[in-house]
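Okay, so here's the structure we're looking at.
Note that one protein chain is taken out, while the other chains of the complex remain in position.
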Amino acid sequence: MHAVDDVSLEIEEGTIFGLIGPNGAGKTTLVNLVTGYIRPQSGSIQLQSSPPLAGEGSFRAVELARRPPHAVAGLGVARTFQTLRLYRNLTAIENVLAGMHLRRRDDTLQQLIPVPTFLKEDRRRLQQARELLERVGLPPERFGERRAATLSYGDQRRLEVARALALNPHLLILDEPAAGMNPAEKDRVRALIQQLNQDGLTVLLIDHDMRLVMGVCRHIAVLNFGRKIADGPPATVSQDPAVITAYLGTQAQKTAAHVPGSEEMDVATTSTPASIEPASPLLEVRDLQVSYGAIQAVRGVSFGVAKGEIVALIGANGAGKSTILNSLSGVLRPHSGGARFGDLDLTTAPPDRIVSQGLVQVPEGREILARLTVRENLELGAWARRNGRTAHRDIDGLMKQFPILGQRRDLPAGQLSGGEQQILAIARGLLAQPKLLLLDEPSLGLAPQMVDTVFDVIKKIHNDGVTILLVEQNALRALEIADRAYVVETGRILLSGTGAALRRNPEVQKAYLGG
Amino acid sequence: MDFFIQLFTDPVGFYNQHELLIAQIGINAILAISIFVTFYSGQLTLANAGFMAIGAYTTVIMSLYLPTPLPVDMLVGALLAAAIGFLVGLPVLRLRGVFLAIATIGFVEALRLGVILNVPITGEGQGLKNPSADPLGGILPILISVPILTYLVWRLTHTRLGQAWAAIREDELAASSNGINVPAYKMVAFVISALVAGYAGALETHINFFVDPTEYSVTRTIQILTFAVVGGTTNVIGPIVGAVFLTALPEIVRQFAAYRDVVNGIILILVITLTSSDRLAVCTPSMTCPWKSRKAPSSA
Partner (left out) sequence: MTQQVLNAIFIGSIYALFAVGYTLVFGVLDVLNLAHSAVFMLGAVVTYSLVALHGMPFLPAAVIAILVCGLLGLLIEFVALRPLRRRNAPPISALISTIGLALIFVAIVEQATSGSLFSWLWQDGANSVRFPTGTVPNPTYHVGGLTIEGTKLGILIISVVLMLVLGYVMRFTQVGRALRAVAENRRAATLLGINVDRIFASTLFVSSALGGLAGLLFGLALSDISPYIGRDQVELKGLAVIVLGGMGSIPGAVLGGYLLGLIEVFAFVRFGSNVEAGVAFAALFLVLVLRPQGLFGARLRERL
């Protein structure tokens, strides 16, 4: 597997450089390569700068590849993490002090002796830490002594920036600093990045939020499948057809390339939700709200799915789509709102009961059992059935229907290709005899031909009478087969309508590309 | 209850009556400090009993065969424990979580059963008679050492070194992004812990007439672990309080003395299942299997 394949980037000193790309494009892998968490198989990463301790003007190239992370940090490269990695049980000040590790002289032994002159140094450092908190907008009087875990989500993100700044870095890498934030918080992040840049810091920004990246970066590179597909100033990149395809997906090969909003706008397309909601839904979701700790991922979502429909939830990464599906499957519990599936209250029913009642999820990333054989995976798909006797017949039937699975029945499922694993995951889901199948990102990370195959499979099982709720980033493909769809953005439903109507709606493209 | 009444009304009589208990509390407090240091840096290592054995045997063997004064013997014992801690740490500290715990248990038992019981100079299974034993005189160094070590380790947790340990404990990946050399700082913690445990072992010989190999088994380490779990490891006082409390408990409630381990077990379970794991430094979620440990921060 090549997560990052032959990518060349050049980041000028003093710029704000944006790195974007759809989920799984390899952005975080690239950051991990630069900061020493992963060793590259080949290639070179050079830092053209003065090491922090050398005098101004003494520029030289330093090779970063294959250095351990703490050595890369020592060369003046600071980073934040996509999934917050604060020292949760330390106070805000202590977090920043740990970040100052490299700029402090090691005076551990002196510190053991309580002489005032030795402690003065300590106070000076505390003062610096306070200034850093102030700089990112966390007044130390209010936040300094609070444990990091008790800060609000937005403040935790800021604290992580302050900790990175404590390194006195040359290059600051921000990995999705605005993920999971509401628009007001995002505006504050944008202002902070611009402020830091004005103070002379070079910034590499990775984010899914196109509005943020387009607004703040001077230069953008786009990754997809581990390769660079575009590079240039924001205005050029946002018009690049390859970029639009990467974000919105392609339609089936047979139809012509089609970009939402590129044709005349049909005023009547945005239908009001009430007019199309099914009268007696199989699945009914009412004002669902879900949080992960400090982050509220779903902020009041209502929708319904009627028997026999394909309904799609589309929207950019991090919009909360998978969270909705997981709270329907009982693996996450919503903190308010309701979800009913027939007579079953999905907010309280245990996961095994939900599956045996016929609501089955095929999760994102497939989650096939890699160490078990293909056949064993399928046999476990039938776990929830009351009557196990028909299972073997159905398994044989599915292996005929999907010959790839039949041919590899005794192979560990981990040896299948991504597309084959997806088909296995769907077939495994079908063996639970679902009334409603939840498909989470079935095309994620698949090559275009394989995406076609997977969508053909989805159409086929729908024709066999299975109701489908589909979550997809590949919006155009999803809208093509969906009866109805909902556009989700930052945990809310932004738009809804029939698949055909939404395909013509320019708002959809805006939700993805931030246009 | 008499125990406490006497403590306040007649401290001198109390001291004279409970000298050995007080000495044992002091030794256990030092051992608690030893395990605290590794806990504070986020490592569950259970080698303390082994380092104690090194400190104890070195001291006694030196006073048997060499003319050096006792403090020198004890110092050499502690330093040798630290040196062996360094050698053991080189391969072992690459492990983490359950595997680190098991490997250090393996070290303790391999040392006791494999080395001590097989080398004639250690008296093998019989143990050694200690020529310099002085049960009464030995208490003073213990009582002096406890506050000094407590102070030093307490200060240490507030220095650059201590802050690096705290960072490693909370999140190793983030710590290395801050430029902290994680393996090196883990090693420093492990060696200091070995030094303190070796010193405790050396001090303990002073109050005992015998060095007995069965004292230095995994059971002893588990007892030390209990101090840390019960007291919590957010600061150095926690494990010391745990040590004092658990050592004195059988004396305070005599009727439970026989069921001491039952009480210890119940306390362990209650503490670990009912209180937040934040107070136990090693219980941070970054613990995983050693061969999964090379995993980079999660990608999208």
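Lettered A and B in written order, each chain numbered from 1.
Basically, contacts are C-beta pairs under 8 Å (C-beta built on N, C-alpha and C of every residue); 3 or more make two chains touch, one makes a residue touch a chain.
Predicted model, so just to flag it, every value in this text is computed and none were measured.
K.L.:
Touching the left-out chain: which of B:107, B:165 or B:227?
P.N.:
Considering all chains, including the one not shown, the answer is B:107.
K.L.:
For the chain not shown, which residue from A:238, A:296, A:317 or A:356 touches it across the whole complex?
P.N.:
Selected residue, touching the omitted chain: A:356.
K.L.:
Since one chain has been left out of the picture, which residues of chain A touch it in the full complex?
P.N.:
329-331, 350-352, 354-356, 360-361, 363, 367-372, 376, 379-381, 383-384, 388, 412, 428, 432
K.L.:
Footprint of the hidden chain on chain B, which residues?
P.N.:
Touching the missing chain: residues 44, 91-92, 94-95, 97-99, 101-103, 105-110, 112-115, 117-118, 124-125, 218-219, 222, 225, 229, 258-262, 264-269, 272-274, 277, 280, 282-285, 287, 289-291.
One rule holds for everything that comes next: only the chains that are shown with their structure count from here on.
K.L.:
Centre to centre, by mean C-alpha position, how many angstrom separate chain A and chain B?
P.N.:
44
K.L.:
Provide the residue numbers of chain B that touch chain A in the complex, in ascending order.
P.N.:
The contact residues of chain B facing chain A are 152, 155-156, 158-164, 166-167, 170-171, 173-182, 234, 278, 296-300.
K.L.:
Over in the complex, which chain A residues touch chain B? Could you list them?
P.N.:
3, 23-29, 32, 35-38, 68-70, 73-74, 78-79, 81-83, 85-90, 94, 97-99, 101-102, 104, 106-108, 111-112, 114, 163-164, 166-167, 176, 317
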